[in-house]
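First up is the structure itself, then whatever we jot down about it.
Left out: one protein chain. Kept in place: all the others.
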Amino acid sequence: MGLLEIRNLYKVFSGLSAIENVSFQLEKGEIVGLVGPNGAGKTTLFNLITGFLTPSQGQIEFKGKRIEGLRPYKIVKKGISKTFQIPKPFHSLTCLENIVVSMISNFDGARGKKDGIEERAVEILDAVGLKGKGGMLPGELTQGDLKILEVAKALGTDPELLLLDEPFAGLSLHEIEQLAGITRSLHEKGLTLIIIEHKLRELMKIVQRVHVLNFGVTIADGTPEEVTSNEQVIEAYLGSGRTSFASA
Amino acid sequence: MSHPYAKRAFLDLNYVLAGIVLIILFCIPGLINDPYIWGILVMANIYAAFGISFDLLFGYAGLAVLGFGLFVGVGAYTAAFLNLYLGMPPFLTMPIAGLIGAIFGLLIGIPCLRLKGLYLALASFAAAAICEKLVIVFNDITYGREGLSGLDPISFGSFTNYYASLILLLVSIGILLIIVKSKLGLILKSICDDEPAAQAVGVNTNRYKLITFLISSFMGGFWGSFLAHYMMHVGPGVFGLHMAITIFMVTIVGGVGTIIGPVGGAYLLIIMNELLRGIGEIRLLIYAVITIVIYLLLPHGIVHPTMTFVLNGVKKMLNVLGIRGAEDNGASGDQESV
Partner (left out) sequence: MLFEILVYGGVASAVYAMLAIGLTLIVGLARVFNMAHGAFYMLGAYGVFTCSVFLELPLSLAVVVSLLAVALIALVIERVCLRPLKGSLEGTLFITLILALFFEEIIHLAFGPAARATPAFLSGRMVLGGTSVPAQRMLVVFVSLIIILGLWLFISRTKIGGAILSVSQDPEAASLMGINATRMIVLVNGIAACLAALSGILVAPFLSSSPTMWVMPLIKSFTIVILGGLGSVGGSILAALILGYSETMVAFLISPRISELVTLIILFLVIVLRPAGLMGAKTEA
């Protein structure tokens, strides 16, 4: 029994199939990439897993229990967290407070030893490389730091499975390396990850396996080498003129 | 990062200022021997209380409850019914009014949970207007537009009225400040900033919105009944737009999202009301204009900027007098700064 199991998932919006018969298994400790041309349904899949959308059909199981249709906060409590493609920090709170908010969900109600939470929040900030920036407002951060804060917020919920939605978008090469390093070390500490990305070159360096979607349908699932030499996948990308695999 | 001493000193000054204001307020009956003025301040306290309850809902949780007058009205009429038809004394009717207000808070809050700002505003407003109309229509028990008169006053003396309102206000402010500075306040702010993001980090946004509704509506109901007993009269207007608009003005002028702001706003508006009483009805126009202007120019209201201004002035003065600890950053070339 894997950590996450998706069986025959469908999502239809007013007659349009955003996700069509997608099945997917994930073992604990894996780090998997989710790729596909724009509009393939990747973010929709994330939203289905995290409860922001309800499937039209199909099942999603996490650690053996069905989770499809649950409200987002309940799924977070079960151990799945996601980041948003465009960072959504809490603008009127400091970076530290941003993390504190996500940690509160791990305690009952709004009570929790104040010191315990804040110390741990500072630890998280340090671990992701935002040491010393706890007192700053999100508005004062660089784009790269905002993306890191987004990840830090998700980490505050102490997840077992972390879904990253295009973490590298809009970042410089240096910032990508930084974030990739953080991702790798999180994985080494035991976190299971699914990462949506368009920057395939950088993604393939981190992930062990890749799941490819096109028009809501799975067209490939395998190691980076297998997937990049898969004809269907190449056609999907070249056909839409998105990325060249030659350099991947 | 500022010098650790500086932070503490600044905080101290904040409290010192608040303390001074408090002492003055407590001594008013001694300083000014005019029950009429005490009466004005009681009204200021009442509206301050409305303002801070509304601020919790709007400034902290981001819930634009246009129909806030509903809770006030429900509390007022509950007190009226309990007092006039059942003979209950004020110290009983007021908490019960608060409870009834809270029940209405739930009744309105639950359906409105999934409504976005605009719809929430209009739905709550519709609910308040419905109650207002109901009260007018069923005028055999409610005496319609005339309203009910002859409620027992809070106490038989303007002196005790004044202190009752002041102490209750301070208790209310205290409760809200504790809430707002706690983790609950942080969560509310997060929901206000970005609800999906809050959900994505595990916050049960519905639960917290309801909690806010409960607290705010309890206070609205409680103080609505206080108003009823103080005025010894209730009328349907207490539900309506005019009450709600007055409360917004108090909150906006004082500062949304600050809790203390509306207190300043209430005092300012009520005192201005008295000072300008001579020029007649035009003063209502002036308030409207002032509120709009302040909202456009000073979106954070007047209380915080004023306090900061005053405190900065005091800090500079202390510095000039050589009392250290009131400067931050060590920019003044202070050798002891780390």
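Per-chain residue numbering starts at 1, and chain names A and B are given in the order in which the chains are listed.
Here is the rule we go by: a contact is a pair of C-beta atoms (placed from the backbone, for glycine too) under 8 Å apart; a residue touches a chain by one contact, two chains touch by 3 or more.
This one's a predicted model, so the numbers in the text were calculated from it and none came from an experiment.
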Full-assembly contacts of the left-out chain, visible side only, are chains B
Among listed residues B:L17, B:I40, B:L84 or B:A126, the absent chain is touched only by B:A126
Out of B:F104, B:F248 or B:Y267, which is the one that touches the chain we can't see? B:F248
Just to verify: which one of B:L134, B:I167 or B:V310 makes contact with the chain not shown? B:L134
By the contact definition given up top, give the residues of chain B that touch the hidden chain. 58, 62, 64, 66, 111-112, 115-119, 121-123, 125-127, 129-130, 133-134, 136-137, 240-242, 245, 248-249, 252, 280-282, 284-285, 288-289, 291-292, 295-296, 299
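Everything that follows uses one rule, which is that only the chains that are shown with their structure count from here on.
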Once bound in the complex, which stretches of chain A touch chain B? 50, 52, 71-73, 76-77, 81-82, 84, 88-93, 97-98, 100-102, 104-106, 110-112, 117, 135, 153-154, 156-157
Contacts from chain B onto chain A in the complex sit at residues 1, 182-184, 186-187, 189-190, 192-194, 196-205
